[in-house]
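The complex appears here minus one protein chain, its other protein chains still in place.
Chain lettering (A and B) follows the sequence in which the chains are written, and residue indices restart at 1 in each chain.
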Amino acid sequence: MPHPDRLFPADPETRAIARELYAAVGGLPIVSPHGHTDPSWYAENTPFPDPATLFVIPDHYVHRMLHSHGIPLEALGVPRLDGGPVETDKRKIWRILAENFHLFRGTPSSMWLTHAFFHVFGIEERLTAASADRIFDKIAADLAKPEFRPRELFERFNIEVIATTESPLDDLRRHRKIRESGWKGRVVTAFRPDPVVDPAFPGFAGNVDELGRLTGRDTGRWDGYLAALADRRRYFIEVGGCTSTDHGHPTAQTADLSGEDAEALFRRVRRGEATAGDAELFRAQMLTEMAKMSTVDGLVLQIHPGSRRDHNAPLYAAFGKDKGCDIPGPTGYVDELKPLLNRFGNHRDLTIIVFTLDETAYARELAPLAGHYPALKLGPAWWFHDSPEGMRRYREQVTETAGFYNTVGFNDDTRAFLSIPARHDVARRIDCGFLARLVAEHRLERDEAHEVAYDLTYRLAKEAYRL
Amino acid sequence: MPHPDRLFPADPETRAIARELYAAVGGLPIVSPHGHTDPSWYAENTPFPDPATLFVIPDHYVHRMLHSHGIPLEALGVPRLDGGPVETDKRKIWRILAENFHLFRGTPSSMWLTHAFFHVFGIEERLTAASADRIFDKIAADLAKPEFRPRELFERFNIEVIATTESPLDDLRRHRKIRESGWKGRVVTAFRPDPVVDPAFPGFAGNVDELGRLTGRDTGRWDGYLAALADRRRYFIEVGGCTSTDHGHPTAQTADLSGEDAEALFRRVRRGEATAGDAELFRAQMLTEMAKMSTVDGLVLQIHPGSRRDHNAPLYAAFGKDKGCDIPGPTGYVDELKPLLNRFGNHRDLTIIVFTLDETAYARELAPLAGHYPALKLGPAWWFHDSPEGMRRYREQVTETAGFYNTVGFNDDTRAFLSIPARHDVARRIDCGFLARLVAEHRLERDEAHEVAYDLTYRLAKEAYRL
Partner (left out) sequence: MPHPDRLFPADPETRAIARELYAAVGGLPIVSPHGHTDPSWYAENTPFPDPATLFVIPDHYVHRMLHSHGIPLEALGVPRLDGGPVETDKRKIWRILAENFHLFRGTPSSMWLTHAFFHVFGIEERLTAASADRIFDKIAADLAKPEFRPRELFERFNIEVIATTESPLDDLRRHRKIRESGWKGRVVTAFRPDPVVDPAFPGFAGNVDELGRLTGRDTGRWDGYLAALADRRRYFIEVGGCTSTDHGHPTAQTADLSGEDAEALFRRVRRGEATAGDAELFRAQMLTEMAKMSTVDGLVLQIHPGSRRDHNAPLYAAFGKDKGCDIPGPTGYVDELKPLLNRFGNHRDLTIIVFTLDETAYARELAPLAGHYPALKLGPAWWFHDSPEGMRRYREQVTETAGFYNTVGFNDDTRAFLSIPARHDVARRIDCGFLARLVAEHRLERDEAHEVAYDLTYRLAKEAYRL
């Protein structure tokens, strides 16, 4: 059961200040501008099926840790691409998590799960082999109740607004259904064009053809292709309440080619003749094109590079993507973002939010860049760094050069709906603890810390994402 | 108003030790062996004109943060290269700083400014829109008084010696004037040959010609060029009290070419035929040549690589250099310094001081190198890292491998005269706090900590820089 003082620094004076700050912001509404929950949940409001389907089968943090200790994904019920047999007994799957829950000690997964068990289901005991069945039964029983359906939880979690992520080829019917349902919960989409701007994306050529069909544009031509993207952005804004785009490129490379060079590159790409270098350059150029469109339609541009996707080839072949085998690598920003920033970085009305999986860039490149360019803001500690130590390092390494106000508050980046309150709570506690240390070390006055705590918890995310 | 315990760790026992250590070193004279203040100030002793000219217009930390929030440099009175209109109302400029002072929360700028407001001008209230005019008037009134002139502040700041930085083409007339004035303040120059050793420096060819004219050497020839540099070093020593050279190269690359290869490279460079690779190699070779000269004339060699200068091309085009758009990037040392260190690194009478903007090199490369080579010492946390967290990381990551005695104390590296006491005070407090933690964790005895605190504050800088 989570302790009321958890994550606050142990020093009594600092802890007292952290408590005071947290008391004021711990209960603020959740603004979740970047995440990957399934809009069907809110559209259909079907009950979540069972504890294993909710907490184990889709969670790549859980996959990876259990896999690292030799537990096959089949035993966790993760579907194989070849349709081969996997465990279907949900209680058995749950027991595996329970028996191995000690492996998660010191990890955020442990904290997120424990938080959800307690705050959503009122479970106070620890998950172990002994308690596994009791906890399974309790959660299963609760999930069958109306107040545990997605919309009801959304309201109980005090979510003010949440963004999902869709491909430009998505028709947003689920978002449309949410709007038409009369439900008051605010769910918006985010525009993630990787399938149609990354030549290395599986099915790229077909995707771009489909983009043409959807918009009635000739996506065989550079101008038609750009116009089609602009169309879909408009559609996302109008139908899905979209305020941001999201780009998960391997690197942060940007480019600012002449119109002719861009067009020639596009033709090679469309003919399927793109080399790896061409693909990288095309992605790079497309970030700048997206920024250009953002100066027109106001969408916030998010860049989160650096993941080596699907590192484990045998696992990828068996189970497909997002199974916990994306591994970060060194990621540069200073040279990579220069073409984009030299073109649009001084725009006052453009917002570009950059994330990193390579913490060495925080103090060396990202804070100096964000502390200088008006268009650039830093996304929060992200993915593997969405954790107490990760968040602390972020504030310690970013604040002195970028300040607080070139950062954008917290976002949860999750597809695990029930972990959302836990994740935001961790961020609030860590930020309050960090601010408390500044106050205790007389680097910030107490009233300033209160204002900053509010901003980091609530205001900055809303403003940066124009929500 | 700065708190007497500021920057000390919050834990009461550790804080008490930090206080005790600081009590002994907080008031020691300031040794400032590396900085960029204007020698005219000490030569002319003209009053500083007004608060905005003193604190806003020349401070690139202030530019960058305000620019990052969309405030044009024109509004801050920063002169445009094209002579276009910029704000001239100093009070208006000051108000912009005041209204936006919350943006600096958690940054060293906030600490430095607040320290100067209080310790130099006795201002206790916070800078806000409401207090802007009062504070402006108070500072403006004080600046008109004789005791706020540069020499008087120099003495009040208890500066024992300060180094400025001059190009080899400078005639040092301001330094001569200081010496001839009979004023007792010790101001020395540092030899910064970038304009004549970096082929990419604007005006390089003309600069080398001018170097020839100044020395009567034939700088069209390799031997004449080297002799001219040696001459100017001697001149800087004799006329400017110079004890060090300072090299701001893009990378830490050094080279140890044969005489023939060096001469051939020099000829390409002088004919204006240098490729980017040639320019890099020439800078690399010149570091080794400078080290060689140092073994003769005793000047301390400082290398501070890693800044990508003028990253923001549009801003650079409008306002020129040093406007807050220099961004660090990854910087290697282990391979880069090898040619120089293999040639001169084992010299016992040579001192090479290396700085970094890439903190990842502290524990990985710099501490191991400095903990081994007799000639090599580590400069303090620098530029963006000249901050509480930056200084803490420096000590935490460097000390265990290099010890304290392969570091050179603190230097402020600033052109902001009134921030000098604040910067040294931050360093003293952070070092005392770090030492206090070692004492509290029983990793250092209290008497040892006192000795180290004195050394870090005063002795090491004097000895390393031969002042």
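The working rule: a contact is a pair of C-beta atoms (placed from the backbone, for glycine too) under 8 Å apart; a residue touches a chain by one contact, two chains touch by 3 or more.
Keep in mind that what you see is a predicted model, and the values were worked out from it rather than measured.
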Full-complex contact with the absent chain, from A:Leu357, A:Val398 or A:Leu444: A:Leu357
Residue among B:His34, B:Lys90, B:His424 or B:Arg437 touching the omitted chain: B:Arg437
Option from B:Phe404, B:Phe417 or B:Tyr465 whose C-beta touches the chain left out: B:Phe404
Sole contact to the chain not displayed, among B:Glu13, B:Glu124 or B:Glu155: B:Glu13
Where the unshown chain meets chain B, residue by residue: 9, 11, 13-14, 332, 334-335, 338, 341-342, 345-346, 348, 360, 363-365, 367-374, 376, 396-397, 399-406, 437-438, 440-445, 448, 451-452
Absent chain, residues of chain A that touch it: 2-3, 5-12, 64-65, 67-70, 102-108, 111, 126, 308, 311-315, 324-325, 327-330, 357-360, 384-385, 387-390
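Rule of thumb we're sticking to: only the chains that are shown with their structure count from here on.
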Whole-Å gap separating chain A and chain B, where each centre is the average of the chain's CA atoms: 40
